[in-house]
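One chain of protein is taken out of this complex; the other chains stay put.
Right, chain A next:
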Amino acid sequence: MAEAAKPMLVEVKGLRHYYSGQDHLVLDDVNLTLAQDEIVGLLGRSGSGKSTLLRSIAGLIRPSEGIARLVPGPDVPDPTVAMVFQTFALFPWLTVLENVEIGLEALRVPADEARSRSLAAIDLIGLDGFENAYPKELSGGMRQRVGLARALVVNPSLLLMDEPFSALDVLTAETLRTDLLDLWSEGRVAIKSILIVTHNIEEAVLMCDRILVFSSNPGRVVAEIKVDLPQPRDRLDPAFRALVDDIYARMTARTEITAPMRADGLFPGTGIAMVLPRVSTNSIAGLIEEVDGTPFEGKASMADLADSLQLEADELFPMAETLQLLRFAELRGAELVLTPTARRYAQSDVDQRKALFAQALTQHVPLVQHIRRVLDERASHEAPARRFRDELEDYMSEDYADETLRTVTLWGRYAEIFSFDEEADRFSLEDAE
């Protein structure tokens, strides 16, 4: 294989990362190598620790265990990194030129040289004429170009990109991707490799030579996919579509690989310890209606759904998995198939929908059952939310416990299984039923 012959640039061995102080594992035993001349994508959902991995490689955070290092080689004796941020991370009080120069200044490059190199980088990235503009005068796409110029001008061996296009609109993101790939393939930048973090499956397939798929909670590499399609790649190419579908299926199947899990739940943890994502009841209804209607007729591929609903995989997965949890749908490979209950739901009026939803909740969400049981048993039919939050924190981190309880509160209130007083932070059976 050609890649194997290329010298190694990044080595990550046995990397583990815990959230400070807590025993919550973010990254679990991650091993990877990055060779020269490749673009590698880290693909995963939020909570998969891919940004943590990127920051470990960047030297921004120290991992709890293991190492992440840049490997010096014959043609890169002193490898360096630069990073492009999702939020651009430009200094608003510096002009475009000053923002680009900042890395060179820190390296004590003589003023004249810094100036001419920066102007060249600004020119390269297509921003000439804006040297003296301040970031707030620029559009999002132009700001990210400044971020890119700032990274390129220091001639890094490795370019790290943290969801670089996710804050941009679809058209702008596409232009920027194409421009970057052009620079890369024409060899006009000194970068040896690019490591890009994304949750956009198509973006990963479009740009990368190799994609590492991460599971979440904790983050592990669950699949490594080589993309051999020639550049420039065409989204409509059947091979491209097939690859996207394949990755959707792998990201769905990922839960079978990870350890203790009940067969019915896709979310980590079992029973009341199940971590629930924040999915609104409107999204649940909307997704059911979309799959029930034409052209899907009860069965849709995840990639097509993401397209038609204008959702990122990162947003679509939690919704689809919620449907699966409630037995409203089943994920078969990369396809989402509605159950008869869900098709009935789609045709029902508001009250029937609520009844169906309440039934699904009480049958399939253990935490809802638990809260309802506690409320039923107490004479006052009241219970502080704190009690359940504490209980959840025995199984998961504080943030997840909070989010899980919020989600259950939202669902339970909508289904009128219990009511909730935010001011008093207390569940009750007051208006329920």
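The rule we apply is simple: a contact is a pair of C-beta atoms (placed from the backbone, for glycine too) under 8 Å apart; a residue touches a chain by one contact, two chains touch by 3 or more; residues count from 1.
The rule we apply is simple: contacts and distances are computed from a predicted model.
Taken from the listed names "Binding-protein-dependent transport systems inner membrane component", "NADH-quinone oxidoreductase subunit D", "Cytochrome d ubiquinol oxidase subunit II" or "Glutamyl-tRNA(Gln) amidotransferase subunit A", the protein name that UniProt assigns to the chain not shown is "Binding-protein-dependent transport systems inner membrane component".
Considering A:Leu43, A:Ile102 or A:Ala303, the position touching the chain not shown turns out to be A:Ile102 (whole complex). Across the interface with the omitted chain, chain A contributes residues 55-56, 58-60, 62-70, 78-83, 85-89, 91-94, 101-109, 111, 114, 135-137, 143, 150, 154, 423.
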